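In what follows, a single structure is set out as structure tokens and then discussed.
All protein chains of the complex are present and in place, except for one that has been dropped.
The block that comes next holds chain A.
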């Protein structure tokens, strides 16, 4: 971590300034950080602690389960975790979302990289139109995006089915149980490719052009410059977009929830978060929901840090030079 204001520069400043800084600067940083840390504690740290606490509790029903004192909260140890981890619905949702991520993330980042490189290439036309168009879906909330695509998937409304009809082919039922995962991944792709493209494109813009001027003068083709010079330099951006995409994948909720009314192939436990929602609010089993939440959060951390460790050398060797 780089420290932004090295203490050594006090010596450069006049003595009064140094004294001023010592006198006024002592409480100032805490004042600046107070609102953030208060909200952080109340809406991040406390909920996490509470979720962990709840995940270790359970209700015990005594007697007939009637009356105010019949239900008591008791210590449950790791029962909720054992239950969550052995729940076939949960395992199925994890497998499904894993598959969804395998479909979505490489496609999305691959396309984002290709589009960014094309935007940065010299011989591509229609650049600003394409950049704005591809980035535009980022401005459309996931719910609205799912709603629009949902209609495009509906045989009676969709232009795809209209075209298939005209040529007399049988259109694939995109909302059928086998294909619905592609339908949802497509919505994620549509919403995410432009944002990731902009991230990579920004990184490309930051490359001093002399760097690949040299390669060009040596006779490297545009393709070679892109692959050998540009891609390695934007690798840190790719790593971060991958990380954020992975975290987002684990949290998929709005898309399948919105598509549910249009098809009966999306169960209430389609994604892990949908299961958390169902347990907490439909089944009223907050303890199990809390345990599942903690498991998902831990999985996110393990995956994120594991991935960062794995690529760390690569990511930072580029930048420290």
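We take it that a contact is a pair of C-beta atoms (placed from the backbone, for glycine too) under 8 Å apart; a residue touches a chain by one contact, two chains touch by 3 or more; residues count from 1.
To be clear about the criterion, contacts and distances are computed from a predicted model.
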Refer to UniProt and select, among "Peptidoglycan-associated lipoprotein", "Sugar ABC transporter permease", "Lactate utilization protein C" or "Type-4 uracil-DNA glycosylase", the name of the complex member that is left out. "Sugar ABC transporter permease"
List every residue of chain A that touches the chain not included in the displayed model. 1-5, 7, 9, 13-14, 16-17, 20-21, 24-26, 28-33, 35-37, 39-40, 42-44, 46-48, 50-51, 54, 111, 114-115, 118-119, 121-127, 129-130, 132-145, 147-152, 156-159, 162, 190, 193-195, 198-199, 202-203, 205-206, 209-210, 213, 216-223, 234, 236-237, 239-241, 244, 247, 250-251, 253-254, 257-258, 261-262, 273, 276-277, 280-281, 286, 289-290, 293, 296-297, 300-301, 304, 315-316, 319
